[in-house]
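Here the structure is laid out as structure tokens; the discussion comes afterwards.
One protein chain is absent from this view; the other protein chains keep their places.
Which chain is which? They are A and B, in the order written, and residues in each are numbered from 1.
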Amino acid sequence: MIRTPNSAALAAAVTLALAVAVTAQQNAAAQQDGRAAAGKQTVTAYTHARILPGGKPAIADGVLVVGNGKVLAVGDATLRIPDGAVVVDCSGKTITPGLIDAAFAGGASANDLNEQSEEVTPALRVLDSLDPEAPAFARARRDGVTTVHVMPGTRNVIGGLGCVVKTAGDPTSMIVKQDASLRITLGAEPSMGNRSIGGGPPESMYYRRPTTRMGVVWEVRRAFYDAKEALQMTQGAPNASPPSEGVEILTRVLQGKLTAVTTARSEQDLRTALRIADEFGYETVIDEAQDAYLVADELAQKKATVLLGAPSAEQVGGTAGSDGASPRSGTVRALAERSVRVVVTTGTNALALPLVREAMFANRNGLGPQQALDAVTVEPARLLGIDDRTGRLAAGLDADFVIWSTDPLDPAAVAESVHIDGNPAFTR
Amino acid sequence: MMRIPRRSPLLPGALLVCVLLPGAQAAAQDVLVQAHRLVLAPDSVLTDSAILVRDGKVAYVGADIPAEARSAARRVDYGDATITPGFVVATSTLGRDADFGETAVAFTPDLRAIEAFDPWQDELKLLPALGVTAIGLAPSARNVAGGIGGLVKPGAAQGRIAEPEAFVGFSLAADARNPERMPTSLMGAKEMLREAFDTAKTGVEIGPDLAVLRQVMAGTRRAVVHADTYAELNAALELSQQFGFQPVLVGAREAAKVLPRLATVGAAVVLDTLDPEGRLATLRLPAQLAEAGVPFCFAGRSDRLRLSAALAVRNGLDRRTALAALTRTPAQLLGLQDRVGALRQGCAADFVVHHGDLLDLGARHVATWIDGRCVFGDEPQQARTATPNTTSAAGDRR
Partner (left out) sequence: MNPKLLLAAILPMVAVSANCQDLVAVKAKKILTITGPTVEDGVVLIQNGRITKVAKAADVEIPWEAKVIDASDKVVMPTWVLAHSEGGMRPSNESMQNVPWLTVRDAIDPASGYFENALRNGVGTVHVMAGNRTLLAGTGMVVRPAGRTVEDMTVAANTGMKLSLLARNGSRLQQIRELRRAIAEIREYLADFERKKAEFAKEQEAGAIPKDKKFEEEIDRKKQAAVDFVEKKLKGWLYVPSYAELDEALRMTQELDLQLVLGPNIDEAKALLSKLKSPVVLDDTLEYFETDEETQKEVLHCTARLCADAGVPFALSLGQGGQTSYPWWQLGTCVRNGIDRKTALEALTVVPARLLGLEEQVGSLAEGKLGNLQILTGDPFAATTWVETVVLEGEVVYQRKDDPRLKYLFDEAAKAAAPADAPAPAPKAPEGEQTGGDNKGSEGSGEGN
């Protein structure tokens, strides 16, 4: 790849002209975003690439124009390249939006993902445990992942708030969305370690509920009942003292202002997740969902979104292995055939491959190539409510994109360069 | 071999007696300590000068010493040697972490570390030989809010408490998370502190524990926070910004990742003593902190204090800051700069004597004085034989 500045002398003037040309909204965004560094003032056009813009068919001979950390234009060979733009010839390469991992387990040490002193901790923020320089982020970048959704761990019934961060940038600018989701975990994991009668010294804090699946569901239900009650009380009396932070967060779920992501791997947990969402009237989003093929119709009927962790794996690794789920390669296809929205993630399975390879396996296992790619770009962006920022290549969105050596669903594909907000985040 | 100066007018370990019995003070004779180079503080050096020690404190320095006091004083001349303030260790549990953490509950801000202080502890006896003259006795890093730390001093035979309440110890470090009690995670630890500070700020009736947090927010008590990784440091900085205090961060292994913010918040750092085989990034951290204007000092292995300062200099730190990191800075971080860490008038007469620059690891450590008494090494032979009424002897310096 050769960078050819058309005219270095003209560049500055053109930059000025372009600054006027871009929409006011973009200017505002660029100003707000203090990172609009000098390096980004240049406009770059990536030409002759095969572009998979996300949500749309491929453009065989495409052009991507980027400036100010944003996508300025995407089109085919007829797109006019702005004068003075640095032109990068991408013949033979494929450009996709930066990938989004909607269930990323890295970025914090595993011990800090779960606050085990209580089972219901909605007010805890996983953001507090993140290390922006964790090796997991570097690996994600190298494999074309530019945005990740990190959730608290799966050892609590209600673990806390997840956040969406980019995989590069300084610690504050990385944050895309602070309170992106609330994690609820069903199944055997939350009760692991809790002791029942005769199970150890009763003064231990682990001498508590839940110790069964029933108990787990009871904890979820009680938390939401409390929230519901608090909601009714504050609605009746505007001067009532505000609820505790934890309860307030749960009320946000009930009001549809916050997405609850329920981790449910086995069939019974999936059905429970559907039931509770129904009971309290929030949107059904199910994480992991290894046994989803057994409840595909119900998921379709509820218009649920399914996060499918590690479709490459034929078994569940780690502590979740004893959860009772048995992954099947056909799941992804069974869901797609019923138009269930599928988001492919790396998730909690220790056997997960890099996200792009998981999309490749989803493709191998029956998802169409565009669907497979959308499952790691467009779909997670929509689910996380960040589709106005990233997930596609379209004018006005963040310049998060990956230049691949070949089609990303080819096992031989490598990310040659990864760009986040227009900045190179990884270059091979 | 450690020798107790027999001719000292004070009996070994009699400092507490001095405090208790005012009559004994009168009996104490002034001491005039002379040397070729006298480092009062890193940026204040006298040549061929002296200090007058009275009642364990620096009474006069250099030219300020009154003639009659000079002549009445017992004279100690260290010849060509250099006198430097003794080392202050900002935070330490004197090797007894278990005694300084009430770990059944993670939130114990109103405990006092000095209650667990054992003046006869072996570790204390070793410190003068390493140049350490004062220690911030801190609660261990095992509790999220460990308690109030004080200042203690080693002595020839036993240590003493110099200041019972100086600072409050917090911890967001890995040690503070315990799978058997709350909190088990960093998220939980941060939330615990946030909630406590919030209640202390807004609560009407608060207990003694939250009162301590109020002192932190009012700026009357320094918060010393153990935090190593980025996430831990970030949590500490966010809390300090939210509740308006300037933290002293202990450990701060990954401080390089939050460098600009440390300066903005007015934070200071207590670094772990350096390991010569450690990572280059760690060895360069002191110089980076200095450049960013973040005050720092060393604590950890007391036998590596001099080595740490020397290694930091080797990796880009200026000598003056390195010396401050052993003396003045830790005193400042504990809010005790008027008491220890320098040889100013009114400060404790705590100093070390070296043949040469103490940052030069080859320089021989000659003696350590604490509270005006030589507790390690020798008083020079010449000084012992000097007679008090010699007014302009050859050894007299100004």
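In the analysis below, a residue touches a chain if its C-beta (ideal position, glycine included) is under 8 Å from a C-beta of that chain, and two chains touch if they have at least 3 such contacts.
None of the values given here were measured: they were computed from a predicted structure.
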In the full complex, displayed partners of the excluded chain: A, B
Option touching the unshown chain, where A:R142, A:R208, A:R271 or A:K302 are the choices: A:R142
Option from A:G256, A:G281, A:G330 or A:P424 whose C-beta touches the chain left out: A:G330
Options A:G256, A:P411 or A:P424, residue touching the unrepresented chain: A:P411
Where the unshown chain meets chain A, residue by residue: 50, 57-58, 94, 135, 138-139, 142, 293-294, 296-297, 312-314, 328-331, 333-335, 337-338, 351, 353, 357, 360-361, 363-370, 405-407, 409-414
Absent chain, residues of chain B that touch it: 279-281
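Here is the rule we use: only the chains that are shown with their structure count from here on.
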Chain centre separation in whole Å, for chain B relative to chain A (CA means): 48
Interface residues, chain A side, partner chain B - complex: 108, 111-118, 121, 123-126, 128-133, 152, 160, 171, 204-205
Chain B residues within the chain A interface of the complex: 177, 179-188, 190-191, 229-231, 234-235, 254, 257
